[in-house]
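Take a look at the structure set out below.
A single protein chain has been omitted from the complex, and every remaining protein chain is retained in its original position.
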Amino acid sequence: MSHSIKQIAAALGAEAFGAVDLCVSGVAEPAMAGPQDLALAMNPKYAEALPAGQARAAMLWPGADWQALGLQAAIIAPRPRFAMSGLSAMMDPGQGYAPGIHPSAVIDPTADLAADVAVGPLAVIGPRVRIGAGSVIGPQCFIGADTVLGQGAFLREGVRIGARVSIGARFIAQPGAVIGGDGFSFVTPEQSSVERARDSLGDQGELRGQSYARIHSLGSVSIGDDVELGANTCIDRGTVRDTRIGNGVKVDNLTQIGHNVEIGNDSLICAQVGVAGSSRIGNNVVLGGQTGVSDNLFIGDHVITGGATKVLANVPAGRVMLGYPAMKMESHIEAYKGLRRLPRLFRDVAALQKAVSKLGKTD
Amino acid sequence: MSHSIKQIAAALGAEAFGAVDLCVSGVAEPAMAGPQDLALAMNPKYAEALPAGQARAAMLWPGADWQALGLQAAIIAPRPRFAMSGLSAMMDPGQGYAPGIHPSAVIDPTADLAADVAVGPLAVIGPRVRIGAGSVIGPQCFIGADTVLGQGAFLREGVRIGARVSIGARFIAQPGAVIGGDGFSFVTPEQSSVERARDSLGDQGELRGQSYARIHSLGSVSIGDDVELGANTCIDRGTVRDTRIGNGVKVDNLTQIGHNVEIGNDSLICAQVGVAGSSRIGNNVVLGGQTGVSDNLFIGDHVITGGATKVLANVPAGRVMLGYPAMKMESHIEAYKGLRRLPRLFRDVAALQKAVSKLGKTD
Partner (left out) sequence: MSHSIKQIAAALGAEAFGAVDLCVSGVAEPAMAGPQDLALAMNPKYAEALPAGQARAAMLWPGADWQALGLQAAIIAPRPRFAMSGLSAMMDPGQGYAPGIHPSAVIDPTADLAADVAVGPLAVIGPRVRIGAGSVIGPQCFIGADTVLGQGAFLREGVRIGARVSIGARFIAQPGAVIGGDGFSFVTPEQSSVERARDSLGDQGELRGQSYARIHSLGSVSIGDDVELGANTCIDRGTVRDTRIGNGVKVDNLTQIGHNVEIGNDSLICAQVGVAGSSRIGNNVVLGGQTGVSDNLFIGDHVITGGATKVLANVPAGRVMLGYPAMKMESHIEAYKGLRRLPRLFRDVAALQKAVSKLGKTD
C-alpha cells in the first residue's frame, strides 16, 4: 500500500513537486499526519495545520507554494476534490474479506458463478443465480433464485437480494441493503377512505372499517451499471413490471424506493429519502437527505431538493426545491422569512386597524 | 402457473368473455404483453397501449368493449383494483425457497415446529419456539427464545424476532424486519433538561451534564392475525407490558414502532413512519409515508395522515391531517396558500401603512 509521490500524481493526472520518490503509505488530515502520510491540505485553511503534524508531503490546491509550507514533496491537482476519488481508491485498505468460496457458504448447485468470484462465510446463493467475473459476495449475504449480478459486484456483509433481480456491472451494496422486498400494495373490497379523501382533498365520506387484501408483486427490480446502494436501504419489487434504477445512480443509507419507481441515470439519492410507489425520477437528479416524494409523481431531470424537502406534486426539470410542501428554493426562503416576521405583521395590522378606525371616526 | 381465462375469472368472481379456454401464464402492462400474457388494461387510458403489445386477452374495466379492442378474450371485474389481489396471488411465482428444513439451519431441540414447516439455510430457531402449520421461515432468519408464530407465517430472508414475541396467523415479514429490539428508554439520576423543557415549552433550566441509565424492556411484542411488516422495519419491546399490533395491520419498510405502542386493527402504516413510545393508534388508521407521531399521543379511529405529517398532539377520530405540525388537511392547504402569498401581504401592509400615515397627516 506504499506509493511514491510520483506514482500517485501520475495515477491522478496531477503534478508532482519536490522529492517525488518519497513514499507514503496513508493519507491524513494535516494535524494528524505522521511522516509516512500524505497530508490532505487542499485549501489554505487546512494547510495552516501542517506544522502541527509530521507530514513530509501533501496534496495541495492549484497555486500553493509547497516549499513555503515546509514540505519535501507535493501533489497539485487541478480539482483536488475530484483527485480524492482516485487517491482514496489507491489508498483503501478494504474490508479484508478472504478470496475464494468459504466452505460455510450455501450455494445452489445450479448457480453459475464466474471462476474468480469470492463468496464469504455463511452467504446463501439460490438456484440459477448468475454472478459476473471479479465479484465479491460478502459474509452472510443472500441472493435469491434467478437473480443476475454483473461483473465486478461488491456486496458488503448481510446484503439481501430477492428472486429475479437483474443488476448491471460494478454494483456496490453496503451492509444490510435489501433489494426485492415485496411492494406495499393493498386494496380494500370497496372504495377506501383514502381513495375518497384524495378525491375530495380531505373528506373521507362515511367511516367504515375494511380489511386490506394484498396485491402480490409480480415484477422484480432492474438495476443498471455503476450503481451503489447504502446500508439498510430498501428497493421494492414492481407490481407488474420491474422497479428500475438507471446507470450511475448512488443511493445512501436507510432509503426507501417503492414499487414501480423509476430512477434515471446519474441521480444521487441521499440518506433516509423515501420515494413512494410508481413515482418517476429523472436523470441527474439530487434528492437531499430525508426528502420524501409522494406516489405517482414525476420529478424532471436535474431537479435538486434540499434536505427534508417533501414533494407532494410534480416538479419540472431543472428546479431547485426546498420545504414541506416543496417550493422553489427562492420562494421557500422568502416565505419562511415572512413566517418569522409574522408576529410583527399581526401587530402592524392591529395597529393599522386601530388607526383606520380612529381615522374613520375623525371623519 | 398457466391458467385459463375461465379459471381466472371464476377465482376472482369476475366475468369471462370470448375464448375463455385461452390460457395465460403471466400478466403484463398492455404495451409489454406477449401472447401468453394477460394484459392489465383496467381503464380506457391503459387500453390505448394494447395494440403496441401482443396480448390476446386482457383484464378490463366494467363496460369495456373487449371485441373493439381486438382481443380474443377478456375478464371484467366489478372493482378491477380489488381483483388484482386475487389475480396477483394466482400468478405469483414466489421466492423459490425450498421446502423442508435445510440442514444448515440451527434449531434448538426444544423448539416445536408443525410437521410441514419449511426452514431456510442458516436460519436460527431458539429454545421453546413454537411455529404453526404451513409456515415458511426464510434463509438466515432468527427466532428468539419462547416466541410463538401462528400458522401460515411467511418470513423472508433475514427477519429477526426476539424472545417471547407472540404473533398470530398468516404473518408476513419482508427481509430484515426486526421485532423485539429493546425500547429506547433512558433516565437521568435527576430531572433531565428534556423533562424541564417539556414542562416549560422550551426552557431547559440550568444546564447540567448527566449520564443516562438504561431502563430494560421487560415486555415483549404481541402481534395479531394477518399482519405484514416491511423490510428493515423495527418494532420495539414494551417496558412492562407488550407493544401491541392489532389484526390486519400492514406496515411498510423502514418504519419505527416504539416501545409500548398500541396499533388497532386494519391500520396501514406507510414507509419510514415513526411512532414514538407509548402512543396509541386506533383502528382503520392510515399513516402516510414519513409520518411522525410523538410519544404518549392518541390517534383516533379512521384518522388519515398525508405524507410526512408530523403529529405533535392527539388527533380525534376521523380527521384527515397534513403538515408539520399536523393540521386538518383543509386548514393546512389554506395556511400554505397564505404562506406562499406572504411576501405580497407584507408589501400590501407596508403600502397601507404609508397610505394611513398620509391620511393621518392630511387630517
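The chains carry the letters A and B, assigned in the order they are written, with residues numbered from 1 in each.
The criterion applied here is as follows: contacts are C-beta pairs under 8 Å (C-beta built on N, C-alpha and C of every residue); 3 or more make two chains touch, one makes a residue touch a chain.
Fair warning: this is a prediction, and the values are worked out from it, not measured in the lab.
Novice: Which of A:40, A:223 or A:281 sits in contact with the chain that's absent?
Specialist: In the complete complex, the chain left out is touched by residue A:40.
Novice: Which one touches the absent chain: B:18, B:181, B:318 or B:343?
Specialist: Considering the complete complex, B:181 is the one touching the chain left out.
Novice: Touch as defined at the start, partner being the missing chain; which of A:85, A:110, A:200 or A:314 qualifies?
Specialist: Final answer for the missing-chain contact: A:85.
Novice: Which of A:9, A:28, A:179 or A:275 touches the chain that is not shown?
Specialist: For the chain that is not drawn, the touching residue is A:28.
Novice: For subunit A, which residues reach the chain that was dropped from this view?
Specialist: Residues 26-29, 32, 40, 79, 81-82, 84-86, 88-89, 91-96, 102, 104, 120-122, 139-140, 156-158, 172, 174-176, 226, 228, 230-232, 248, 250, 252-254, 265-266, 268, 270-272, 283-284, 286, 289-290, 301-302, 304, 306-308, 317-318, 320, 323-324, 328-330, 333, 336, 339-340, 342-343, 345-346, 349, 352-353, 356, 359-360, 363 of subunit A touch the chain that is not shown.
Novice: Contacts of subunit B with the missing chain: which residues?
Specialist: These residues touch the chain not displayed: 106, 122, 124, 126-127, 140, 142, 144-146, 158, 160, 162-164, 176, 178, 180-182, 184, 186-191, 193-194, 197, 201-204, 207, 209-218, 232, 234, 236, 239-241, 254, 256, 258, 272, 274, 276, 290, 292, 294, 310, 312, 324-325, 327, 331, 334-335, 338-339, 341-342, 345, 348-349, 352, 355-356, 359, 362.
What we mean here is this: only the chains that are shown with their structure count from here on.
Novice: Using mean C-alpha positions as chain centres, tell me how far subunit A is from subunit B in Å, no decimals.
Specialist: Chain centres of subunit A and subunit B, defined by C-alpha means, are spaced 23 Å apart.
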